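All protein chains of the complex are present and in place, except for one that has been dropped.
Per-chain residue numbering starts at 1, and chain names A and B are given in the order in which the chains are listed.
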Amino acid sequence: MIRFKQVVLASLLSLAAAFTPTSHAAGTLSIAASAGDPGSWDPIDTFLVTWGGVGSQIYDGLTMRTADMKLVPGLATSWEMLDKDSRIRFKLRQNVKFHNGEPFNADAVKFTFDRLLGPEGAKGAQQSNYNAIKEVKVIDPFTVDFLLSRADPVLLTKLAGYGGMIVPPKYVTEKGEEFFNANPVGTGPFKFVDYKPKVSLTLARNADYWDGAPKLDGLVYRFITEPATQVAELQAGRLDIATTIPTSMLDVVAKDAKLKVESINGPVTLALRFNTKEGITKDVNVRKALVIAVDRATIVKQILGGNAEQVASFQGKLSFGFDPALKSLPFDPAGAKKLLQAAGVPAGAAVQIDFRGPDSNFREVAQAIAGYLQAVGIKANLKGYETSVLLNDIIPNGKTGEMWQNQWGGWTFDYDNTAYAMYHSGQRWNPYDKDAALDKLLDSQRDTYDQQARQKTLREIAQYVSDQALEMPLYSLNTIYGINKRVQNLTLPADGRFRFINESIQ
Amino acid sequence: MTGFLAKRLLQAVFVVFVVTLLVSWAVRMTGDPALMLIQGAGSVTEQDLINIRQGLGLNKPFVQQYFSFISALMHGDFGRSFLGGTSVTLLIGDALPATLALTFCSLFLSLLLSIPLGIQAAVHKGGWSDQLIRIVSLVGLSFPNFWLAIMLVLVFSIAIPIFPPSGMDGLSSLVLPAITMGIILTATNVRLVRTTMLETLSAQYITVARSKGLRERVVLYKHALRNCAIPLITFIGLQFGSLIGGIVVVEKVFNWPGLGTLAFDAISGRDYPVLQSTVTVLALLIVTVNLLTDILYGLVDPRVRIK
Partner (left out) sequence: MSEQVSAGVRRGISLELALGALLTGGLFALVVLSGSVFPDEGMGMDLAARLQKPFQSWMHMLGTDPLGRDVLARVAVGGRVSLTVGLVSVAGASALGILIGLIAGYYRGVWELILMRCADIQLALPFILIAITFISILGGGLFNIIFFMIISQWVQYARLVRGLVLTLREREFIVAARAIGVGDFLIIWRHLLPHLRGPIIVLMTLNIAHNILLESSLTFLGLGVDPATPSWGGMLADGRNYLQTAWWVSVFPGLAIMSCVLGLNLLGDWLRDKTDPTSQH
């Protein structure tokens, strides 16, 4: 027995040596990456939201987006549309170096996009976003031409993110794909230091950054998916910025003297989408009844505590295509009962609401909706799914109940991106509808660069969707951050992609 | 003896084989990982999906995929994660020690508590301390482990900031997770120690030792306790499967980067290679412990060997 104890003690001591507490330099900011570890830091590999936040620290794109979502020059200083919009000429920034000393030039751009559009990119998730690009031509060391196979009005915005970020040719070719995944090199304000899979990613300041060196010494991204854990870490002072705070925990953070809460209007929109093929939701009048039975305004006010804004269509205020004149259907339970009766729906009829199990905010919202529906004689069952199962199997394969949680990141802030994916026939987010009139509207606004015409069409689309009650629009959710007050000069982006240039630690 | 050993070994291999087969099959039923990777993409065509699947080796028949997994396994290569191509061997190499550390610490803690408490209860059988210990141990068993974890974090991490609420970052981060598992383990082990001690204490040789005038402490710890060791160890061995089950949940609450969290993330991410390998490693772990337990039991109790 005693010998056993000795053995255990010895192994414990050696394990203890294995987990040395990470000590950070004083000026290091730690931030939570709530969507988890994307597994690879290569821009062409993933779509996870986490990657976007981190990617902006290590890499740059030809264009960039400011905190208030305006598009500005990045590694390209200017661009012009040529040849009836089938060619974009970019003038590139000079005197920029990658973290390993390689120079940034037209060859790097060509290498990046050849790689993205080629066989390597085909293995990853990003390629499909950029396939309007036919070819990249080097004109001179600081000029490139993008030849397009078709119009893509959102391309310039897409160049600011994810797959379009510029990678160093020599480094990638020499070190190979696998090494690059775990040891990224880019032109961004922070360079790679250390990566502990599923635990953390550590970055250090790039003193030679072309846009001015950041004030922070370093950054640590911690992969914490549980919101309650993020809050606990925040309170314990081991995390400086928490990126997912359930509305229910806002008071806790606000009460803590060293912390503060920032809630900014974000692009994430939520709605309950209806199954228009099966169940009582086949009937447009039933759908309208279900919508007006729910007091959406009160839900937003009481449960989300003003951290969300009610929406009338599946987009937020900042989205291109947003129509301030479009009003939500009113809250009218009596009217709902009448509609249901007229449609021949018996009292106690059942509907099923599918939602993302791990989403604690929506859990409450869904329960509230069920409560309202019960008041008009509809019995709502809630079915929680693993997020990935819901998004990749249940919805696209049309296995949902009568309603499901429809949530969209809307990171391009453009209703086109959303509407097309949601309402066009054949799209994976639209497993039930085939509406030729709606398809026509959606297609028409894709092929033109005329922003005015596009906006008009997008507004028509929103109105159509509302009239057909294809969904119960709920709210656009603020992006809520919990911040340790020791962080100074923090600029908070609505899309979760921080640029840590001006921030410093007290 | 060697016949017994060989037989048990064969059984163990068979079990691992069946387990990996079951898990590989089940995991592929959870859906298409290609769909996972394009989550949120704008407009993805069927061809894109086909390309991604090809890149991941998913269009080969199941049997072929399974056998390439097993043969790679024999060479110590666990394959590549679907999420980013990280070497799974690396991921497991990081996660396994973390889980083992937590397991051993919890067990160690539980032994530290359950042995003295169990002895106390046995020696004072029927007295108030015995009753108290028995009821408190039942209470410990009745705690939902994740709730206990959350409460501990509330008290010892937020209210009184001593220990970190999550992550593996220095020795102090081990404390709360180990205590959570430890409390529940102690509850089960106390009763076993008590029962075994009671049986031992009434045995002849103890009476002999006492009559020889040996101090009670010596009698208890040197003689009686030694007898407890075997049943205790075999019990722990048999319980190892459910111990791992409990650890998965605790790991999740504490964001402890062990095999449990790895498996759980892999399931929701449809990361087949990681999931297959993690469950295989966990099964191997459990089977090994069971095997060792059985061997130990066989060494001690010859009747088992003959069957």
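We take it that a residue touches a chain if its C-beta (ideal position, glycine included) is under 8 Å from a C-beta of that chain, and two chains touch if they have at least 3 such contacts.
Computed from a predicted model, the values in this text were never measured in an experiment.
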**Fill in**
Per the whole complex, from A:Pro246, A:Pro431 or A:Gly482 the residue touching the absent chain is A:Pro246
**Residue touching the undisplayed chain, where the options are B:Gln131, B:Ser172 or B:Thr207** = B:Gln131
**Prompt:** Of the residues A:Gly101, A:Gly306, A:Gly371 or A:Gly398, which one touches the chain left out of the display?
**Reply:** A:Gly371
**Message:** Out of A:Leu148, A:Leu382 or A:Met403, which residue would touch the omitted chain in the full complex?
**Reply:** A:Leu382
**Request:** Tell me where the left-out chain touches subunit B, residue by residue.
**Result:** 11-12, 14-16, 18-19, 22-23, 26-27, 29-31, 125-127, 130-131, 134-135, 138-139, 141-147, 150, 154, 158, 195, 198-199, 202, 238, 241-242, 244-246, 248-249, 252, 263-264, 267-268, 275, 279, 282-283, 286-287, 290
**Message:** Suppose we count only contacts with the excluded chain; which residues of subunit A make the list?
**Reply:** 227-228, 246, 248-249, 251-252, 298-299, 302-303, 357-358, 360, 363-364, 366-368, 370-372, 374, 380-386, 389
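The rule is simple: only the chains that are shown with their structure count from here on.
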**Complete:** As the complex stands, subunit A meets subunit B at residues 1, 4-5, 8, 11-12, 15-16, 18-22, 36-40, 42, 45-49, 122-125, 127-129, 177-178, 181-182, 196-199, 222, 224-226, 228-229, 232-233, 235-238, 386-389, 391-393, 396, 409, 417, 420-421, 427-428
**Asked** Within the complex, which stretch of subunit B touches subunit A?
**Response** 30-32, 35-45, 48, 51-52, 55-56, 81, 83-87, 90-91, 94-95, 97, 100-101, 104-105, 107-108, 150, 153, 157-158, 161, 164-174, 225-226, 229, 252-255, 257, 261-262, 265, 267-270
